[in-house]
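Moving on, here comes chain A:
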Amino acid sequence: MTRMRPTVRRFAASTAAAGMLVLAGCSAPATPDGSAGGTTLVVATSDEPDALNPVLNYGVDGASLIFDGLVSRDADNRLVASLATALPELSPDGRTVTAKLRDGVQFHDGTTLTAPDVVFTYQAVLDPRVDSTLRSDLDMVESVTAPDAATVVFRLRYPYAPFLQRLTLGIVPARLLSGQDINTAGFNRKPVGTGPYKVESWTPGDRLVLTANESYFAGRPKNNRVVVAFVADDNVRAQRMRAGEFDAAELPPKLASGFDADAAYRVQRVPTADYRGVMLPTGNPVLADPAVRRALNLAVDRAAMVSGILGGAGEPAFGPIPPTSEFTDASIIGKPTADPTAAGALLDAAGWTPGPGGIRVKDGRPARFTLMYPASDTLRKDLALAVTADAKKIGIGVTPAGLTWDAIDPRMRSDALLMGYGTPYDPDFVSYKLFSSQFAGQGYFNPGSYRSEVTDRALQQGRDQIDPNLRRAAYARFQKQLAADVPWLFLTYLRHTYVLKSSVRGVAPRVEAHEHGVANSLWWNIDTWTRS
Partner candidate 1 sequence: MTTTESVPAPASARAATSRPLLAVDGLGVEFRLRDARVRAVTDLHLTVRAGELLAVVGESGCGKSVLAHALLGLLPGNATTTGHAVLHESDGEPVDLITCGQRQLARRVRGRLVGLVPQSPATALNPVRTGRRLLAETLRAHGRDRADADQLAVDVGLDPADLDRYPHELSGGMAQRLVTALALAPDPALLIADEPTTGLDRPLVDHTLDLLRRRCDNGAAVVLITHDLAAARRVADTVAVMYASRVVEHRDTDELFTAPTHPYASALLDALPDRAFRPVPGDPPMLTALPPGCAFAPRCPHRTDTCAHPPEPTPVAGGGTVACHHPIRTGANP
Partner candidate 2 sequence: MTRSGRLAGARAVLRRRLLVAVPVLAATSVGMFALGAASPVDPAKQYAGAAAFTASEENLAQLRANWGVDDPVPVQYLRWIGNLVRGDLGWSTSRHEPVASVLAARAGWTLLLIGVALALALVGSLLLGSLAAYRRGGLFDRALRAGAYAVQSMPVFWLGLAAIAVFALALGWLPAGGLTDVTATGTSWGDVAHHLILPVGVLAVSQAPWFVLFVRDAVAESMRDDHVLAARARGLPGRTVLFGHALRTALLPFLTLVGTHLPELVGGAVLVETVFSLPGLGAVTVAAALGSDFPLLAAITLATTAVVLAANLATDLAYAAADPRVRLDG
């Protein structure tokens, strides 16, 4: 079927549709398979979730296909009501949020969604016995209560501007999970939600088969089934895409570009907030010198990385807030190409003089540091090597080290690390923990122990203020301070690249986050996709 020529397929589809009309007129609904609205769509990704349970970190930013949150996001990443009847209201003191539930929403097993389900979901995340790593994100929640079956009230410990953004978490049915050990519940493999698709089967390492939820509250999906194929290997995924097995697949930029010339495919390069950069720890004697950090910032050739490593699918990055965000500050954007002369002048001025082997020296200390990267990540390896090569040109010796995460862990205070993060939803989300001195030296949050009073204040204001203009000003100060201090060497924003069959209709790319897989990928709205 997949290899059928377009004309033939269109003919087959229209005949089937005509048949449907006739049948629909005189009998009960026929089996939808093969009908115009009854296609099976196949998408492929490398990221397989560990468990299909929002409490255990599945699809927490919404678009999880199986679950719905109180709110969700549209194609422009604006919040819209989902299970809630309208966007929940924040009380004037910023510490109470009340949500009214939509009427008559049913879980896939036919039971009705009520406020206690919502309460259960959030309380499960907050329950210390549950291995949910979302807990630290919901730190501000003091209590969740259900005054009646259709109302949920969140009480916060402190005012938190972007709290509504946290309400995308999918709601699970309390009935199926209460009293169980959520960490190991069978629900995690065969979940029940309210979303557009029901889980038909999940073969770990192979595929997740979803079928349309006929009674989805926002309207039945325009297709019948969705198969998510898990293919960890990029090359195999590309090969199988080429063989026509998938309607859409995420591929590394270089492999995706192989489909550019083929009219049967369409390549989508989706802008993201997903950045890569080098965390420069202040605990390193060489990197502690701001001059070295600034010189590196000038010396890296971001344009070459975008073209040579990302195959053009990316943008140079100069800060943690993506250019697509309303909070971005254009003044920090520098030259995309390297400026070794300016970098050299900076180092000269700071007293780093050329030494033996082309490595600069200051006070008898050679300008050398180790750059760690996770060994299993090819992209980060490539970027680390590119940084190494650029640094060498200005007399800074970088030793790349490919390690596992647990080997990287204890060394982050003193060795540089190629990291990646980023979310488009709110500037507070990742940056607060990454650059606030409160989190200095705490795990992966601020491993380099970057401390700046200006930054701390700006981040806190961005969180406390509800007024968007005040927030924007605060984040502008934040970005400028980072650009001056260079605690991170921001390199590139990625574009997530997807290859689609040209026949697929209804695709609406939106700015993506660092984390994307089954949920929150190009197919966030796959329930509206069709094939022409």
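In this section, a residue touches a chain if its C-beta (ideal position, glycine included) is under 8 Å from a C-beta of that chain, and two chains touch if they have at least 3 such contacts; residues count from 1.
Per the selection procedure, all candidates are chains of the complex that A comes from, given by their letters.
If you're wondering where the values come from, they're calculated on a predicted model, not measured in any experiment.
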item	value
Complex partner of chain A (touching, any copy) among 1 or 2	2
Of all residues in chain A, those that touch candidate 2 in their complex	2, 40, 42, 44, 50-51, 56-57, 128-129, 131, 133-137, 183-184, 188-189, 203-207, 209, 227, 229, 231-233, 235-236, 239-240, 243, 245-246, 376, 404-407, 409, 433, 442-445, 515
